[in-house]
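One protein chain is absent from this view; the other protein chains keep their places.
Labels for the chains are A, B and C, by order of writing; each one numbers its residues from 1.
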Amino acid sequence: MTKITYSQAINKALTEEMSRNKKLVCFGLGVNDSLNFFGTTKGLVKKFGSERVFETPTSENAMTGIGVGMSLNNNPCVMMHQRLDFFLLAMDQLVNSAAKWHYMFGGKNSVPITIRLVVGKGWGQGPTHSQSLQSWFAHIPGLKVVMPSFPSDAYNLLKKSIRDPNPVIFIEHRWLHNIEQETKKIKYKNKQNLTELISKGKDFTAVSYSLSTIEMLSIKNVLKINKISFDLIDLKSIKPLDISVIKNSLKRTKRLLVLDSISHPFCSIGSEILSQLYREKNIKLIKPPLLKTLPDIPTPTSTFYTRDFYIKKNDILNDISKLVGKKIKLKNSDTILHDVPDSNFKGPF
Amino acid sequence: MTKITYSQAINKALTEEMSRNKKLVCFGLGVNDSLNFFGTTKGLVKKFGSERVFETPTSENAMTGIGVGMSLNNNPCVMMHQRLDFFLLAMDQLVNSAAKWHYMFGGKNSVPITIRLVVGKGWGQGPTHSQSLQSWFAHIPGLKVVMPSFPSDAYNLLKKSIRDPNPVIFIEHRWLHNIEQETKKIKYKNKQNLTELISKGKDFTAVSYSLSTIEMLSIKNVLKINKISFDLIDLKSIKPLDISVIKNSLKRTKRLLVLDSISHPFCSIGSEILSQLYREKNIKLIKPPLLKTLPDIPTPTSTFYTRDFYIKKNDILNDISKLVGKKIKLKNSDTILHDVPDSNFKGPF
Amino acid sequence: MIKKNFFKKIYEIQKKIRVVEEKIASQYSKNKMRCPTHLSIGQEAVAASSGLALQKNDISISYHRSHAHFLAKGGSSKKLFAELHGFEEGCSKGIGGSMHLVDLKNNFYGSTAIVSNSIPIGVGLAYSLKLAKKKNLVCIYIGDAAVEEGVFFESINFSILKKLPVIFICENNFYSVYTHIKDRQPEKRKIYKLASAMGATSHLFTQDNPFKLFKKFDELFKKIRKNPKTHFVEVETYRYLEHCGPNDDTLLGYRKLQDVKKWKKKDPIDFSKKYLIKNKIFKISQINNLDKKITNFVDKDFNYLNKLKKPQFKNISKLVYKR
Partner (left out) sequence: MIKKNFFKKIYEIQKKIRVVEEKIASQYSKNKMRCPTHLSIGQEAVAASSGLALQKNDISISYHRSHAHFLAKGGSSKKLFAELHGFEEGCSKGIGGSMHLVDLKNNFYGSTAIVSNSIPIGVGLAYSLKLAKKKNLVCIYIGDAAVEEGVFFESINFSILKKLPVIFICENNFYSVYTHIKDRQPEKRKIYKLASAMGATSHLFTQDNPFKLFKKFDELFKKIRKNPKTHFVEVETYRYLEHCGPNDDTLLGYRKLQDVKKWKKKDPIDFSKKYLIKNKIFKISQINNLDKKITNFVDKDFNYLNKLKKPQFKNISKLVYKR
């Protein structure tokens, strides 16, 4: 059984789309360098040449506008940033140009740009190398936001994003890059549902996306041992957001945990989900819903602090215990290496 | 009875604070020009000199960082932008510098900067001159966000913001500038509660801020005629957000309307409020709460479109009618001049 | 172009822009053009002569003061008027207004309202031309404040680095709103020299003689199409009316009456008219006829608005995303 990682899946999607559409262009810091953007751009420059795959100056705002210009003129683009934080320099081009162009010029032209943003975690990424601003992007009409959790979805959604005539923000959590899946699962499905019930249970509904979905899966077994099962809903697409899957699940489970573990709480995606559900007539929960996010504090650098800054498995389990009203036996998880995705990982990036 | 407008109240606060603290500095495009930043900076340069009150190049990102630098070195600042939209160029300095400096350097220094942002509406402000991104700012730990509705609050909160050792985003809706209040109400109160119940009733609770509070007040009479009364809660401070006043009110009214009429819906302040309330054990509403925001569409320019883009009084009344289960006789409001704040207003700015 | 025709065209387009803008100014107070509107009366020569020197397949892109660039690239005054009035027949369906004009048929890709915002977009358009191996260029119009935004430098750096066929045309009218350039940029520093230090081939042109100005642009554009590179042109110019809106604003006191007078005295359209007569290219009567024709044409385009129906928000609310 061959396996493929998340970053390989991205590499595969990029390679195939670059072959499929000779007009497609890729650029960003690190695209052509020795580390190939966490391996995701491996081989691209060799196959497609340095005009279509290029390094850029450190000029995030202009490069975004340049991407918009190219996409307006028949060259769809994939732009990439090794940290989402750097992209803060480009909010004018993103919000005032990319998001609005199609609309504000009366639908005369559109901006097929895909913007890959990598979110850092652990090993001292610190306050300015670990931010995840999906709720910012989702707040802006004209943008789409996807945050796949699995290699197959990364593959599929990156291809869909590239073919989308609109700007799409594609957010990858750094800790997903090494996650593996069976190669045969990597297939392009044009009609894939976005939000998906990926695991079924009965005691409560968990809603998550990106790394938080992996975190929910990682406690499935402990819960099973404790005779607790849950519906796990993986959002995949943050905007548009399809809450119908959640609503259906809640009709059965009547208990809700939203794990929005890579976001600050205020005006988060989690808040938006709760707000939408609260306004629904037909949802009756047995207990108030739970929303777990990062604290409303910037990420500290020191590993001594991050241990308590990031959400621990045991915290989630404790909350679930309260939500379903059952005791859960906790294991000593999370006490070592809480700041790296796996034991192979050698810092800093 | 003498009266004072919102912009005069701001002018008064600025003048007094500049006198009180000789280190305070004010800058921004239009600060010293013939129109004095909607009248709010009138007389400042004459009184305090062009070193402390100055025009800037069109360089929003650098000017924000420059303000951060000054504030770190004993010169608190008030920076101003005639449209919030321009400030999108400065998100790196706002989020990566101003918001985090105190924390990320271990509390060694802090950034007493106040950033005044004006939100445009009507008369063809269009997609890039009318955005209001309070939910972005509120999402970022390290920032405070205030949005006063009345001259007295504008005066008070601007003074408080200036004296705050932390960065404060002070958002003014352009349509509030000419709103009047009795001059004697303009008094500095150090201990003012932020979120405030400004009008008491019994049929439902309305939560609003900035222009939406004025909009709620403007329908009070129609509702009264229809024998409907409501608690009106004016947030004033968006972050920190104090929901205790809302909770108390809901215990009585059990019905909620959040009027967040100067925001797009997704991940809005309104969503955050609903999300926080939904998670409370002790709140039992008779009906699902209502949240009214702008549509999830950029602002169109044409006056023919804005008529239906912005929320009309009758829409609010219709919703209230459903919320409280009573018929309301509608008047023909909003049919003329929906895109200017008052009949004296001559476009474009 | 035959010589006579050449002179005629340059005169005509300048005059047309002026007449259109004056029409807007005279009608603005009726409060039917409900959007912030930046007129370029006084600055038409730059747009006219560069616009005429552009080929249809050349691309242009502009900033908030863009009526002239739109028209000079072939844009329809009908669609401009309709846009300002908020009709669906406007070039941007009334959604964009005065600061968001577009005419893809003539490769006018758009104008935007945030200072310097359209600059990198122009550079991106040029990258596409390069990829498609097209022998055309992108013309990026900017004001003098544009070079205060960092994105200008980021964009021109990339454009030079990649040898893109880009011509920056900087209309230096000395003011950003009410603020003189000396309060925003170091004294004695010339914008075009700055561009040259970045690595662009840089030029300072004057607008006084629009016919000469056309020739200079024409030569330059030919050069760029042949040998793709990034060029920068600064032209000193002057707006007669207020920054935004239809009025004379000299009473505000931020600029000297004598400066306004000085520039009006050397008005490029007046100059052109006199030049054509003095050099016996056209007779006075011919020019007067031409003027009349233009005025009639513009009036007709304006009056066509009367026929238009009020558009509905529900028709555009689906335009946020392309489907």
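Going forward, a contact is a pair of C-beta atoms (placed from the backbone, for glycine too) under 8 Å apart; a residue touches a chain by one contact, two chains touch by 3 or more.
Values in this document were obtained by computation on a predicted structure and should not be read as measured data.
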**OP:** For the chain that's been dropped from view, list the shown partners it touches.
**Re:** A, B, C
**OP:** Could you tell which one of B:N32, B:N61 or B:T253 touches the chain left off the display?
**Re:** B:N61
Subject >> Contact partner of the left-out chain, one of B:T5, B:S130, B:S149 or B:N166 >> reply: B:N166
Subject >> Residue in contact with the excluded chain [from A:P141, A:P300 or A:P341] >> reply: A:P300
Original post:
For the full complex, which residue in A:F38, A:F86 or A:F137 touches the chain that was left out?
Top reply: A:F86
Original post:
Per the definition of touch given earlier, which of C:A72, C:V102, C:V151 or C:V260 contacts the omitted chain?
Top reply: C:V151
Subject >> Among B:S7, B:Q93 or B:S212, residue touching the chain not depicted >> reply: B:Q93
**OP:** Could I get the residues of chain B that touch the absent chain, sorted low to high?
**Re:** 23, 25, 51-52, 56-57, 59, 61-75, 92-93, 96-97, 101-110, 141-142, 144, 165-166
Subject >> chain A residues that touch the omitted chain in the full complex >> reply: 29-30, 32-35, 55-62, 85-86, 88-89, 122-129, 295-298, 300-309, 339, 346-349
**OP:** Write the list of chain C residues that the hidden chain touches.
**Re:** 148-154, 157, 160-161, 183-186, 188-189, 193-194, 196-199
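FYI, only the chains that are shown with their structure count from here on.
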Original post:
Farthest from chain A in C-alpha centre terms, which chain would that be?
Top reply: C
Subject >> Most centrally placed chain - per-chain CA mean versus overall CA mean >> reply: B
Original post:
Measuring from the mean C-alpha position of chain A to the mean C-alpha position of chain B, what distance in angstrom results?
Top reply: 32
Original post:
When the centre of a chain is set as the mean of its C-alpha atoms, what distance in Å lies between chain B and chain C?
Top reply: 36
Subject >> Inter-chain centre distance, chain A versus chain C - centres from mean C-alpha coordinates, in Å >> reply: 43
Subject >> Shared interface positions of chain B, touching two or more other chains >> reply: 61, 85, 88-89, 126-128, 296-298
**OP:** Check each residue of chain C and list the ones that touch at least two other chains.
**Re:** 90, 94-96, 100, 112-114, 117, 150-151, 316, 320
